[in-house]
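The complex is shown incomplete by one protein chain, all other protein chains being positioned as in the whole.
Right after this comes chain A.
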Amino acid sequence: MTDSTAETPGTEPPATVETPGTESPATAEAAPGLRADRVSRRTDGRLIVDGITLTLRPGETVGLLGPNGSGKSTLLRLLAGILAPSAGIVTLDGRALPRVGRRATARRIATVEQHAHTQTELTVREVVALGRIPHRRAWASASAADTRAVDAALERSGLTGRAGQSWHTLSGGERQRTQIARALAQEPRELLLDEPTNHLDIQHQLDLLDLVVSLPIATVIALHDLNLAAMYCDRLLVLREGHVVAEGTPGDVLTPSLIKRVYDVQAEVTHGPGHPAIRFLRRAPKP
């Protein structure tokens, strides 16, 4: 039922409407890239996302942090245009997502889910080729550009040697890597990832995040692990009960007091070279 709402028009018109196809220089309202302006999403009378504003700058990696149910996944769906906001607006180069259209949106924004599952017998290459669907018209068969994009995505994700392998025989890490390759085949400028490292061992977590941050694509990534967020993100957005409670660089945001406030746990933060490191403390034994 999520899709039915995605097709309803936005609640308000965009501040400015550009001519389709052109990319006008940045102005105050029509900033290039993906922007959420005071978006809210209400489900069954409860506010899941409550007035969040986020501007994704070209090429940066933004980490979404927050406990379970803080609204990270819903915010990502709003940014992808899969869900329509109850209030506020999501714009791509200044145009509201419903005006951009589903197919055109999917040519710009790619998403990777937490856990992809299929019953269909697909090879790695066939999964990656799904990313070309928004680029193809009905009836048309794959073009040379499609083949090139799929090859490049496989290469970039280190999966060229596995192209013919069945999806069902892949490990969890390889499956997520394949989903990222599929996202790259969409040739997006914005990439949204929802806890892509869940269920992966530490080696595959680091491999995956190394791959993601090496891409010249603006990325929003929901993460649970604060240390990984500190290591890989340029900027963090911390959510709690649908609100933004902190925003800034990992060094600014990840403080013991914020961690206490958001997650209700004690932690020590050491500011090493590059990025902060977080060490959680055991709860004091009850007297």
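Brief remarks on what is shown
Here is the rule we use: a residue touches a chain if its C-beta (ideal position, glycine included) is under 8 Å from a C-beta of that chain, and two chains touch if they have at least 3 such contacts; residues count from 1.
The definition used in the following text is that contacts and distances are computed from a predicted model.
UniProt records the chain missing from this view under the protein name "ABC transporter permease", selected from "ABC transporter permease", "Molybdopterin synthase subunit MoaD", "Urease accessory protein UreD" or "Bifunctional protein PyrR". Touching the chain that is not shown, out of A:Arg41, A:Arg125, A:Arg177 or A:Arg235: A:Arg125 (per the contact rule at the top). Note that of A:Arg42, A:Arg57, A:Arg136 or A:His224, the residue touching the chain absent from this view is A:Arg136. In the full complex, chain A touches the hidden chain at residues 1-4, 6-7, 77, 80, 82, 102-107, 110-111, 113, 116-123, 125-127, 130-131, 133-134, 136, 138-139, 141-144, 146-147, 163-164, 168, 186.
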